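Only one protein chain is missing; all other protein chains are in place.
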Amino acid sequence: MESLTPLLAILCPAIAAPLVLLSRNHPNIREGWTIAAGITMFALVLSMGPEVLKGDVIRFTMFHTMFKNIDFAFKVDAFGLIFAITTSSLWILVSLYSIGYMRSLKEHAQTRYFFAFCLAILGAIGVALSANLLTMFVFFEIITVSTYPLVIHEQTPEALGGGHKYFAYLMPAGAFFLFGVVATYYLTGSCDFTPGGIKALATTSPVAATVLFFCFLLGFMKAAWMPFHSWLPTAMVAPTPVSALLHAVAVVKAGVFGIVRMICYIFGVGLVDELGLWLILACIAGFTMIMGSFFAIAQDDIKKRLAYSTISQLSYVILGAAFLTKDGVMGAMLHIPFHAYMKITLFLCAGAILVGSGKRKISEMAGLGKTMPVTMLAFSIAAIGMAGLPPLCGFISKLYLCFGAWELHPPYGMIFLAVILTSSVLDIVYFFPIIHAAFFREPVDAERTNGGYVIKEAPTFMLVPLSITAAFSILFFIYPHTFYIIDLVQLAIVELFGGG
Amino acid sequence: MILPIDLILLFFLVIIAIAAVTVKDILAAVILTGAYSFVMANVWLQMGSSDVAFTEAAIGAGVSTALMVAAISRTTRWEK
Amino acid sequence: MTGGGAIPEKRMAGRDVIIETISRLILPFILLFGFYVMIGTEGTGGGFQGGTILAAGFILYITVFGAKRGREMIPESVNTFFESFGLYLYNGSGLLCIIFSMGAVQFLNYPGIWPVTDLVGVAGSRAWIIAFMVEVGIGLTVMAAFISQYFDLAWKDEEEEMVVRKE
Amino acid sequence: MKSLSSFGIVIVIILIGLSAYVIEDLPAFGDENSPANKYIRIFSMQSDAMGSMLESGVIPIELKNKIYEFGFNEENHYPTLEEGGYEIEWNEENGGWDVLIEEGEIYYNEPIKYYCIRVLGEELAVYRYNWPVRVIEWTEEETATPNAVTSGLADYRGFDTMGEETVILTGAIAVTMLLRRRGRL
Amino acid sequence: MMEWLAQHVLEKYNFWIAMTIILIGLYAAMAKGNLLKKLIGLSIFQTAMFLWFISLGDVGRDVMVTWGLKGGTPPIIWEKAVEEGYTYVNPLPNVLMLTGIVVSAATTAVALAIVIRIYQKYGTIEEDEILERELQEEVRYASG
Partner (left out) sequence: MLLAEQLPVIIVTVAMFCGFTILLAGYLNKKSAFWISLLANIVFFALSILTLRHVLAVGPIKYWQGGWRPPWGIEYVVDAMNAYLLVILFFIVILIEIYSKRNVEKEIEARKHPTFYALIQLMVAGLAGITVTGDLFNMFVWLEIASLTAYALIAVAGGRALRASYNYVIMGSIGAVFYIFGVGWIYAATGTLNMADMRILLPVVYDSRLVQMAFAFIVVGIMIKAYIFPLHFWQPDAYTYAPSSVSAMIASIHGKVMIYILIRLVYSVFTLDFIRYYIGLDLIICWVAAAGILAGSVFAIKQRNVKRMLAYSSVSQFGYILLGIGLSPLSPWGLVGVVAHILNHAVMKGCLFLAAGSFIHQEGKWDIRSFEGLSKRMPWASGAFAIAAISMIGIPPTAGFASKLFLILASLDAAQYPFVVILLLSGLLNLVYFWRVIDRMYFVRHEEPTEGGNEGTRRLPISMTAPMMVLAALCIILGIFWLTDIPMPLINQILSDLSTGGRL
């Protein structure tokens, strides 16, 4: 079905960006644009839900390109809509939070910040709604470039170093992705996302397909899988809302989204299985999960710890997709929004802690639960969810992943099940000390550690978003139909694997 | 038109070209270039290209040389 | 070519009467020959050669009498005018073809200038326009251009000498 | 720029090698019939008694088609060998038949020499006449200028000359711009 | 070998001599240090190229047979010429090379103007010294 809605949704941040730039002298108007665009976009995205649930795929072709069979087009299918909903809903919250954060820390260059933020969201929503690899690549690169000013926001040499590292990883990744796009087109004459994969790819030589697969995998370096993860902790020099954006919404999520897209909609489950690539991918993902957790344990800086946690958690999605089973893919798809909500809560909390108490180190956080109850409560909720414990949405996705692992061939199934469970235990290991310190340890002398900084609860602008995300983390467990998420995932699974 | 004369002129050309390139006095080199152009004009006359010979004699041997001499008068005469 | 190129003004005192007289005598003949070569399409020669010979004549005059008196004889305005005027003639003869024939014939298709063609016929019009617009145009431009180049290359400034000496 | 001297020697050696390589195909000095001076042989075909047809003033249809296919056709803005649009005449000097075609230009309708057809044993060789032949033959008649260089310079290739004038003017302007210190410009 | 020499070197002596001068000029234009010498080399180079081009259009010389005693006549159409059996040379190379000569003269003039300006600035027209001066400036800039 042709409809203008996807375009309108994408236009929201695209229009907001220049408006933000134009009203740079009026902070309230500037941030008003951001919020207004966010709400409009969310409404637009959500309005497509019922239509998509009916089984329709909403398409919008912007123009035909010079390449035969490739249009510059947007397509709203179930899987894309999940990511779109995640992105657009979190944009509003992160914007609200950013306002509080930036104003209370009196950061410089706020206009640049909000401008780049709009562009990053534009990229993310574009990736979510794009109908083919070329369109996706365009928005992918928009994300990469627009995130750079956010990463180096501090403009210290350290921040610039982080930014350069960020580029040093992600620009070559973009090159690999570009090669993948062109090679796919060259091999198959098409690069549309088709449920079940592009047919012509199955008939090309296995070597070409394998090379292509790894090109894409390197292209989705944004997913921070293990040998190529180190840009992500380095990029932690960015302000906290940016880290939240990087980790939960735009960048890394786009990476894993891309991997799932590639496996399920370009190669197709059958081909990946046939080539035996799933095992390599699953091994990479399993390795990343375990190692990421171990690295996280070693970190004292809360944002670094969260960063490694992200690396570990993203691999759940890759692993789920690599299983190529119905439940595995379902778990992977579910983990995208669920992890986004939980991780963003954690990051927002970390930012709130920084604003409220000026603390970054976990070892200094003793007793924070008393002075910042809301923040730490939200943090605890999200942390529990990350570990995959029941009253939170993380449980659902991990459960499906476990089912997915169970469906595998006998030896692998047990191994990967063990990996998932080990990783979950490690999650508890690295989150528990924080919660413990916050609630059950006596505060150290605040005067001595923090140079006269009065510890108080963070501003309301920041508290509201993080409470909302924490609440949603629970809500998704209780009522997974919120924002149609579970329905959409089921629909996507039906599209991919057929049958009920 | 006549081979021996032609060959002698061409041989001259080579000699003059080598001399013009190697001589240290640039004024001499310029005058040799003029001579080169003039011999060249003769060769062309031999080849029945009277118009080109005329032009080369007027422009190559005449005006170009004058311009070069003018330029030398404003720069230096000796090559190092 | 006394003094190599142009004679600086201060050396005008040591000028040679014989050279001056001979060059003054010979100049009209050089110019006449130049014009003959320029316009005569019957034999060898044409605009380039004629123009160059004219230029050479003037260059002789400039060399002998000094740049200042040369400038008096060929003022900058005249020189610049001829530089452009020659090309106006040539380029204009081409454009006139289009204009006269209202775009019916091509650039430089000389019979398109029908008033001339009516007078002297197709082949004649070509010959006439070649002789009196094209060759003259070429000649004037070449002459003026070479004279201008020679002036600029040869005319040594007093202050320039000072600068060079200082360095 | 010192490095350029060794570079120069390398180039000199390369050029000498190239010259030795290419010299074999260069037409001999003074060759009257070389492509540059007269005509270029475009193709040859089995004669098959076509010579007699040529003698009677008709170009055989195969030959006509071959010429057409070769690229000398309306598409390339060549005057074609339509019936009656061409003439054939024997040229003693070349030992072949000249094919004259009417160009149908605005001011000139005389047939112009385009091809030369010679019988060489069994073969029928077709040549295409080049620039000098036409200009030397027609300069007097078309431009009333006996000097072929002048007519070539000012008429047949008049645009070159105009550009070249502009080059001279450009040189003068450039020198003026770089050096002139007195006067208005 | 001798045959090859006779056929391709003696018979085409125009090309070889032109090539020799071309190489002399080219080498001078590239390798000489003096700017005016470069220019002289360039003008020799250009003119030698024109020589080769003009010799393409010459007619009537059969070096091996007639010792080159017969040659073309200037392409000025002349009734008597036909009667006496002259061949006109090819006018096209002449037309082209006329243009070439004029172009080379213009290039020379511009180059000379630049040389004079260089001399006014650096006080020398030796390339090495100019480069040295520039290097000194560079060092001066780098040291503040």
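Here the chain labels run A, B, C, D and E in written order, and each chain numbers its own residues starting at 1.
The definition used in the following text is that contacts are C-beta pairs under 8 Å (C-beta built on N, C-alpha and C of every residue); 3 or more make two chains touch, one makes a residue touch a chain.
Source: prediction; values computed, not measured.
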Chains in view touching the one left out: A, C, D, E
Residue, one of D:18, D:61 or D:120, that touches the chain absent here: D:18
Of A:37, A:58 or A:142, the one touching the omitted chain in the full complex: A:142
Positions on chain A contacted by the hidden chain, ascending: 63-68, 72, 134, 137-142, 144-145, 149, 152, 155-156, 160, 163, 167, 171-172, 175-176, 178-179, 182-183, 185-186
Positions on chain C where the hidden chain makes contact: 77, 80-81, 83-84, 87-88, 91, 94-95, 98, 103-112
Residues from chain D at the interface with the omitted partner, ascending: 18, 21-22, 24-27, 34-43, 70-72, 76-77, 79, 103, 105-107, 128, 130-131, 134-135, 155-160, 162-164, 166-167, 169-171, 173-174, 176-178, 180, 184-185
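To be clear about the criterion, only the chains that are shown with their structure count from here on.
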Of all other chains, the one whose Cα centre sits farthest from chain E: A
Pair with more cross-chain C-beta pairs in contact, given B-D and C-D: C-D
Gap in Å, rounded to a whole number, between the CA centres of chain E and chain B: 10
Inter-chain centre distance, chain B versus chain C - centres from mean C-alpha coordinates, in Å: 23
Residue list for chain B, restricted to those that touch at least two other chains: 49-52, 55, 59, 63, 67, 70-72, 74
Per-residue overlap in chain A, given as positions that touch at least 2 other chains: none
Those chain pairs that satisfy the touch definition: B-C, B-D, B-E, C-D, C-E, D-E
For the chain E and chain D complex, residues of the former touching the latter: 8-9, 11-16, 19, 22-23, 26-27, 30-31, 33, 55-63, 68, 71-72, 74-78, 87-88, 90-96, 98-99, 102-103, 105-107, 109-110, 112-114, 116-117, 127-128, 131
Of all residues in chain C, those that touch chain E in their complex: 42-44, 48, 142, 145, 149, 152-153, 160, 163-164, 167
Residues of chain D that touch chain B when the two form their complex: 147, 149-150, 153
